[in-house]
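For this depiction, one protein chain was excluded, whereas all remaining protein chains were kept in their positions.
Right, subunit A next:
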Amino acid sequence: MPVTQKLRNGAWRVVELITTPVVPADYLDVIAPLRNPTVLRARIEAVHRETANAVTLELRPGRNWEQHRPGQYIRLGVDVNGTRLWRAYSVSSAAGRKDGRFTVTVNAVQDGVVSGHLLRHAKRGMIVNLDLPTGDFVLPSTPPAKALFVTAGSGITPVMGMLRSALHQMPDVVVVHSARTADDVVFGAELRALASSGRIRLIERHTRADGRLKPAELASLVPDLFERDTWACGPGEMLDDLGSHWTDAGAADRLHVERFRPTVLVAGDGGTVAFERTGTVADAPAGTSILEAGEAAGQLMKSGCRMGICFKCVLPMREGIVRDLRDGTLTTVTEVDGANVLIQTCISAAAGPCRFDA
């Protein structure tokens, strides 16, 4: 190891001693939250309203950010009423912007806690938490000569990221986009401008007037359908329909899909509890704590007071719903939360199938 490196490490250890028991970055957070080397955050630099129900956030990411590939999404952690909730949003800006910023476009979903919050309260200067870009719904490094994008609603966002990044490399692009009305089309003005200048062929479908687009109709709208590499993003039903249509035509490998709506969990009574590391599966009826159910199934469980006060029994839940046995409160966790929601197993009962990282 070079001497300078050794000196630097030594100096850093002294700095760590200055700030013990917390790490130096915790003090840095008080003044420069984007400089933290271990926690990735971003500052909202601008908020653009797209439609009545959609808003684009321009984000300046902090240290250790990595460029996205067009079409990828990020997880955004937003504090809503004091609690950090994570949701996935597609990056809608072109890759490789000079100012290092990127945008995500948030569509308000019905009863959407996070999207609703961002639509109403997002403003310049707000700090959000984020994860590195991920997802394989991307364009190949050499974009195809003939491309088709089939999108609905907010499904246009990753496709917009692709068009903004690589349209200059794609001579023949067809975009078939469904939205309730013409006003509901996110990026409507930009898409129509691209269409009128002849850069893309845009087919807008307004479902309130014309109903949902069926795969069979696509063939008449886009005659060379199966000659094109196709990217589709929208509600699960639409993707299922497209999937079987492409499979029937023997062109399944030309279709790339992105499902953006996670499974909706509905609270019931009791459920199976899976401990994924050990493979133990416990049956946890309503009224039985997950701690007791786990112990009964032979899972080695940590426990303390067994009455909800000491927090020793907490386990990270990957997905599921639990009900607090004391007051009935429900806690819902989905994959997007990234296994960082800790559940007090001694006072929580399963309210549906649950999966734990334990």
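As a working rule, a residue touches a chain if its C-beta (ideal position, glycine included) is under 8 Å from a C-beta of that chain, and two chains touch if they have at least 3 such contacts; residues count from 1.
By definition in this document, contacts and distances are computed from a predicted model.
Chemist: Suppose you had to identify the omitted chain by its UniProt name; would it be "Acyl-CoA desaturase", "ABC transporter substrate-binding protein", "Nitrate reductase subunit beta" or "Sodium:proton antiporter"?
Modeler: Missing chain, per its UniProt entry: "Acyl-CoA desaturase".
Chemist: For the chain not shown, which residue from A:39, A:132 or A:265 touches it across the whole complex?
Modeler: A:39
Chemist: Which one touches the absent chain: A:79, A:190, A:204 or A:276?
Modeler: A:79
Chemist: Counting contacts across the full complex, list the positions on subunit A that touch the omitted chain.
Modeler: Contacting residues on subunit A, toward the hidden partner: 14, 17-18, 20-22, 26-27, 29-30, 39, 79, 81-85, 304-305, 307-312, 314, 326-327, 329, 340-342.
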